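First the structure, which I've put down as structure tokens, then a few questions once you've had a look.
Only a single protein chain was left out; the remaining protein chains are all shown in position.
Here is subunit A:
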Amino acid sequence: MFTEEEIAVFLEELEEKLQVINDNVLLLEREGGSPEVIQEIFRAAHTIKGSSAVMGYEKMSTLTHEIENLFDRLRQREMEVSETLVDVLFEALDTLKLLKDEITGSAGDVDVSAVIEKLRACQPACGAGGSGGAPAGGGTVPAPAGMSDSREPVDLPTQARDTGSGRLLPAGQTAGLSTTGTSNGYQTYRLTMELEDAVEEVVREAEVRGFQAYQVDIGTDQGCQMKGVRAFLIFETLQQIGEIIKSVPPAEDLQEGKYEQGFTVVLLTKEDAGQVHDLVFSIAEVSSVEVRPIKLRVWEQTPAPDAAARQQVKKEAAPPGKDNIKTVRVDVQKLDTLMNLVGELVIDRTRLDRFVEVFESRYGSDDLVENIVEISNHLGQVTNDLQEEIMKARMLPVAHVFNRLPRMVRDLAHKMGKEIDFIIEGRETELDRNVIEVIGDPLIHLLRNAVDHGIEPPEERVRLGKPRTGRLLLKAAYVESHIVITLSDDGRGMDPDKMRQKAIEKGLMTPEQAARASDREILDLIFTPGFSTAGTVSDVSGRGVGMDIVRNQIEQINGSVEFTTAPGRGTTFTIKLPLTLAIIRALMVTLGDHVYAFPLTNVLETLTLKPGEIRRVRHAEVIVVRGHVLPLVRLAHLFQEESKEEGKLSVVILGSGDKKVGVVVDRLIGEQEIVIKSLGGYLGQVPGLSGATILGDGKVALIVDARGIVKDAGVEEIIYEVNRAG
């Protein structure tokens, strides 16, 4: 089901999270269970649980679920950290690593039951968890049943057609991939097939008769027994809905079982790709199915007169085929290098511009000067275009992430007993590779939430007078220089009044505070760690983990997440992402002799203050902006630079999450697009900085880690109190 690339992404993330758990369990052992450490492990386990479930690694998902449970209880102070516990945790961690090796094939079958038993034994006997007393948490582990059944016949073929579940399956997915031409070689099993003229002719004719030709790539299980029978079954099934006109290897060989991990057929049918996929996938021991419409090549020859009519019919068929041939895979590093070279060009052009200005003022409207001006302008144009094209080359369609979601939603819906129509729009929207890699996780969190406690069970929906089937719409689109991804459901929505109650119960607010807080403030509590509106604990969601992580992850790539909700009518999340991570808009400031850049996504506003307007709260400097107290950070102090500004203060208000901080700088220069460069591995993470950029004059300016500064401004509790009280 999953491409090598997706598995590689998963493994990478897994490695990272395992490291987080490892580091934090070490801390746990050394320093006992601080809430931060427990939260870190909890989150990492939660993420692994989620992604491994999606990928169908059931044992890993079950084991991490158990770890998560345990840490939830630690978090709720229902149990204490002990030596035995740490030992068992390390054992669990080792088992997770073994499971990872199992996935990569460097380890054999791993047994997780023993360590799960130990993890359970560590917990006090009482079953009920604090966050809603769910027996599911401590007792039986809800194995992600829906996740692992890819080999079992889920639906009868006829049902698959009738229920319209084809919409959940990759009808659009395959189209999306084949039109972009980036899919070559990514699939677990895929064959490039050349159609002979004879076959091509058959396909053409069939198309005219209203049949669509599909290339169906079928992968079978590694340990597939009786391969010949399997192939025969697949042939039989496909022939119920159409005609197989070609197969690789040939049909005779297939039925004798002479094939490796799978085979490819060309099918003519009137069914759509999703249904073909469903049908084949319902056959036992089929591990992957990919259905791609075959588009005939028409660009090769100049149309002969008699072929003109035929050309007309398949006009739109040409581009995909074209892409297939004209696409090459390029190492991202090469693109980065190209990007750097363009960066140099930009810098040189800026310098050239400066000379041109000098020439102009010195020699006036000389012919030669005009020539130089013209060359310089043209060079500028070409450089800009070049930069843009390379940026585009780094982009991938968001389908790379979206395509793995329908299956997950379907499985979740099955498990939760929900009926959901999951619609995806804008798969072709392109995003920078790096952004693509990061948004998968937050999207999965949001989808889980929507399925789990957004959309109501069918009976409840009927009772409420809603359509029985819930609707979940995931949409990507360009809005100005951003990508906006929206996820809307027509489910329960969130009720601010219920959440008020919850906030008080959870001790997050006093009744007075809750009464005074606006609905928006209350709703935004979902981004607070530990807040959950779900009554029960499931292995899907509902423990208050997730939303804070979602926001964190999205902000890390300079994005933002917002939502609107109406009780009884549903919730819409809006994620705004930059098109690329390589270039951002930044506010440039000076401090001493240096120029610093603040990413504009974190800059809320700028102000000028008189020194007298600074107040003090318990040794910390604060300012009051429209009635709100904000901590004040002096950049000069943070970076140990000599401030050159006396008198009035230039303040940049930074925001990240709920928190805002005022940062004092020397002078504001203005906004500018900057190309982000890393400080390099040798320096590693430098506190307060997130990277560097090269200015027009060739100098290096440092990019301020705005999120870090906001996070580290340590007086927020006081300020919170002050704001609440006043």
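Criterion: a contact is a pair of C-beta atoms (placed from the backbone, for glycine too) under 8 Å apart; a residue touches a chain by one contact, two chains touch by 3 or more; residues count from 1.
In the analysis below, contacts and distances are computed from a predicted model.
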Given the options "FAD-dependent oxidoreductase", "ATP-binding cassette domain-containing protein", "CheW protein" or "Molybdopterin synthase catalytic subunit", say which is the protein name UniProt records for the missing chain. "CheW protein"
For the chain that's not shown, point to the residue among A:L26, A:A566 or A:V700 touching it. A:V700
Where the complex has a chain not shown, which of A:Q222, A:S518 or A:Q640 is the residue touching it? A:Q640
Thinking of the whole complex, not just what is shown, which of A:G257, A:G343 or A:G380 touches the missing chain? A:G343
Residues on subunit A facing the left-out chain by the touch rule are 340-341, 343-344, 347, 594, 637-641, 677-683, 686-689, 692, 694, 698-702, 712
